[in-house]
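Since the structure comes first, as C-alpha cells, the remarks are kept for the end.
One protein chain is absent from this view; the other protein chains keep their places.
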Amino acid sequence: MSDRLEVRRTAKLFIGGEFPRSESGRTFEVRGADGELLAHAARASRKDLRDAVKAARSAQATWAAKTAYNRGQILYRVAEMMEGRRGQFGSELREAGVDDPEREVSAAIDRWVWYAGWADKLAQVVGGTNPVAGSYFNFTLPEPTGVVGVVAPDEPPLLGLASRLAPAIVAGNTAVVLAGERAPLVAVSFGEVLATSDVPGGVVNLLTGSKTELLPWLAGHMDVNALDLTGCPSELAADVEVTAAENVKRVHRAAPVDPYDPRAQSPYEITALLEMKTVWHPIGA
Amino acid sequence: MSDTKDMRPAPAATPVAPPADWTYAPAPESTDIVRIEDRYGLFIGGEFVEPKSAKWFPTINPATEDHLADVAEAGPEDVDLAVAAARDAYDSTWRDLPGSERAKYLFRIARQLAERSREFAVLESMNGGKPIKESRDVDLPLAAAHFFYYAGWADKLEYAFPHVVPTPIGVAGQVIPWNFPLLMAAWKLAPALAAGNTVVLKPAETTPLTALLLGQVIHEADLPPGVVNIVTGAGATGAALTGHDGIDKVAFTGSTDVGKTIQRQLAGSGKRLTLELGGKAANIVFEDAPIDQAVEGVVNGIFFNQGHVCCAGSRLLVEEPVFEELLDKLKDRLQTLRVGDPLDKNTDVGAINSKQQLTKIRELVDSGVEEGAEIYQPECVLPERGFWFAPTLFTNVSQSHRIAREEIFGPVLSILTFRTPEEAIEKANNTPYGLSAGIWTEKGSRILWMAERMRAGVVWANTFNRFDPASPFGGYKESGFGREGGLHGLEPYLQLEGRP
Partner (left out) sequence: MTQSAPITPYATIQPGDATRLVRRTPAVDAVGLEERAASLAKRSIKKDAKRWALDLAIRCMDLTTLEGVDTVGKVVALCAKAVRPNPLDPSVPSVAAVCLYPNLIPTAVEQLRGTGVKVASVAGSFPGGLGPLEVRLREIRDVVASGADEVDIVLNRSLFLGGRYGEAFEELLAAREAAGPAHLKVILETGELGSYDRIRQASMLAMAAGADFIKTSTGKIGVNATLPNGLAMMEAARDVHRDTGRMVGIKVAGGVRASKQAVQYLVVLHETLGPEWLTPDLFRIGASSLLNDVLMQLEKERTGRYQGADYFTID
C-alpha cells in the first residue's frame, strides 16, 4: 500500500444525465456498517425532485421511440458496465454490511441482463391480436405509461435497485428513483454506470436523501404516471397512496418473494407499469 | 300493331297526393314481455331478501318520469351480510370448484341472457332511457357474449399467463355505472367469476332493474348461493362496499372523481383495484378521410347512448381544409336523428338518464355559450315529460373552454380544427384523460403513426365505439387503470404467482 492520498468521490445526484449537487446545498452523512464516515452524499430536495421529473418527462418520448432492439442493446450495455465495476459495487456493499457482496453483484447483473432481453419480446408475449366478432382487425400492444417513480428498497441495495429499475424502464418508461437509504452510495455508483453506458440522459434519474421527505412530493407530482412503492416505508404507504390518487397514479409493489428467487423476476413486473393499447381498424376492400 | 289497341287498359285513378314528408309511424316495442315487481329486495346468498336497513328508494323511467318500482337501499349491515355470503361461497365452493364447472355456470348465464334478451332490452330501455335499438342490438348481445367469452377461460387460465400459477383473489366488490347497466354488470361479473372469485355487485342508483333481473337469471342458473350478491343503493352503499374490510379486490366504473375517492379509500390497504373512469376522447378527421363514414363515426361517437359513454368522441378535431364540408354534413345528419321515445324501434337518441345528469349537461352547455362557442342544435321536438336534451354541436371552440376539457357525458360535441398531424396529436393528448381516440384517414402509415402517439387505451381507426368481449378496454392517465375484456381483462382478478 503506497502512501498516496486517495482521490475521493463526491456523491452527487444523477439528473438528466448530469451529476448536480442538490440545489438546496444539503448533504447527509453516509456511514458504513461499522460507523465509519464514507461520504457526504447529496440530500435531494423537492426542487431536485421536480427537476428529475422534468428530465424524465422530456426524455420519455425519445426513449420510447427507440426500437425495442435498441433499448435492449442499451440496457445490455449497462450490464457490461456493471460487470466492469464489480469491485466498486462489491466494496460499497461490503462497507454497507452486506454478507456476500459478490453474490449480490452477480445477481444484480444477471437480473439486469434478464430484463434487457425482454425489450423486444414483451409485445409478442403480452400483446397480440384479438378475434373480435366483426370485420375488424384488432390488436393490443403494451406501451409505456410515462414517468415512473421508483422507490428503491433498502435491502438488498444493489439487487433491489436493479430488480425495480430494469423492469420500469425496459419498455420505454423513464424513471425517477428514490435511492435506498441503507447504501445510497450504491445508487450513486449506479448513476455513474448509467452515465458511462448509452442510456440517454433523463431516462433514469437517481435521488439520494430522505424518502420520508421526498415521497409526498413524488406521490403528489401531477406529471408522474406510476409509482413502484416496493421500497416505501410501510408507515408512509397509506399517505403516499392517498396522495397518488390525485392523478390516478398506477401503484405497484414487487411480489413478496425473496429477491434472489427466480420468481422475483417476471414480465408482469414490467407490465405492471405499462398501458395496454388496443387498436381497431375495419377490414374491407 | 293496331290489333293490340283494344287491349289497352283504362288509366289508373290519380294516386292520392303523397304527404310532404314521410313520417314514420310510431313503432313501439311492446312492454308486455317485462314484468316489473312492486319492489325488489337485495340479492344476497342466492335469495332476494328484505334490507336490514328497512329503506327503499324509487326507480323511475327517465323518459316519462313514471315510477317503475321500489328498490332496497342496502345499509352497512346489508353490505356486511353480502360480503359474508360472498366469503362463505368463496371458501366453501367456488374457489375450489374445477374451472370446467365454473365455465358451465357462466355458459348457462350467457345462454339465458340470449334467450331472454328482448325482455332485458325492454327493461333496460325503460329504466335507463336508451333507445331500444341500442339495448337490443348492442347491450344485450354484448352482455351475453361477454359471459360466453369468459366462460371459456375459466378452465384455461394457465394458458393465459406464461410461467405463473394463476389463482383467484377472493371476494370482489364491484360498483358499476348507469350508462350500460347490464353490460357493465357482465363486464364485471364474467371475468371475476371465471377467475374463481366471488362477487358483491352494486348497480347504479338510477338503473338497478336489469342487474336485479340478472340476479334472477343467476338464481335460475343454480349458481351456488353467495357467489354473486347484488346490493342496490346510492353512493353510501357503494362506499360501504368499496371500503369493506372483507373484500380483497375493488373494481369500479364511473366518474374520475369517485374513482379518486375510492383509490384514496383503499390507500395502504393492499387491496387490488381497477378503475375505469371518465374520458374526453378526440375524434380526428383528416382531409382524405372516407368522409361520409367519418360523419357516421362522429355521430355514433357522440350521440350513441345520448353521449352517456365514457369513451364518447366528445372532441372532434378536423383538419382545416375539410372543416366546412364536414360541418355541413354533420348538421344535415343531425337533422335526421330521431330523438324521442326510447321504446320506439326507430328512435336514435333516447332520454337523458336522470334529472341530475340533465342539469349537469345544461350547465356545461350554458358555459359553452357563455365562453363564446357557437351552438347548433337541429330542429327537434322534445317530449314534455321526462329528461331530454337535443343533439348539440359547438363550433368556435378553443382548447381552454370547459366544453373542450370537461367530460359532459351527454349528446354534446365540441368541434376544433388542426393543421398538421403533430398539432392533432398535441391537442388530442392535451387532457388529463386517456380512454379512447378516433382517427379517420385513408393513409395507413398515418393511422399507425397517430395510433402510436395517442395517449389512450382504445384507438378506433376509421370506426368508433366498437366493443367486443375479446378486445381489452381501459384508460391511460386519469381515465383509470386495468383492462376489461380479452385475456387482459382476466389479470385484475388473478394473482399471478411465479412458477417455482
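Note that the chains take the letters A and B in the order they are written out, and that residue 1 is the start of every chain.
The criterion applied here is as follows: a contact is a pair of C-beta atoms (placed from the backbone, for glycine too) under 8 Å apart; a residue touches a chain by one contact, two chains touch by 3 or more.
Note that this is a predicted model, so its numbers are computed, not measured.
J.: Any idea which of B:101, B:137 or B:374 touches the chain not displayed?
T.: B:137
J.: Can you tell me which of A:28, A:63, A:112 or A:136 touches the chain that was removed from the display?
T.: Result: among the candidates, A:136 touches the missing chain.
J.: Of the residues B:84, B:114, B:165 or B:291, I need the one that contacts the missing chain.
T.: The one listed residue touching the chain not shown is B:291.
J.: Can you name the residues of chain A that touch the chain not displayed here?
T.: Missing-chain contacts on chain A: residues 134-136, 282-285.
J.: So that we can see where the missing chain sits, which residues of chain B does it touch?
T.: Residues of chain B in contact with the hidden chain: 1, 4-5, 7-13, 15-16, 18-27, 133, 137, 288-293, 296-297, 328, 336, 345-346, 442, 462-463.
We adopt the following convention: only the chains that are shown with their structure count from here on.
J.: Report the inter-centroid distance (CA atoms only) between chain A and chain B in whole Å.
T.: Whole-Å distance between the two chain centres: 38.
J.: Within their complex, state which residues of chain B touch chain A.
T.: Going through chain B, the ones touching chain A are 145, 161-164, 256, 259-261, 263-264, 266-269, 275, 277, 432, 447, 451, 454, 456-463, 466, 468, 470-474, 476-481, 483, 486-488, 496-500.
J.: Over in the complex, which chain A residues touch chain B? Could you list them?
T.: 125, 128, 130-134, 136, 138, 140, 145, 225, 237-242, 244-248, 250, 255, 257, 261-264, 266-268, 275-282
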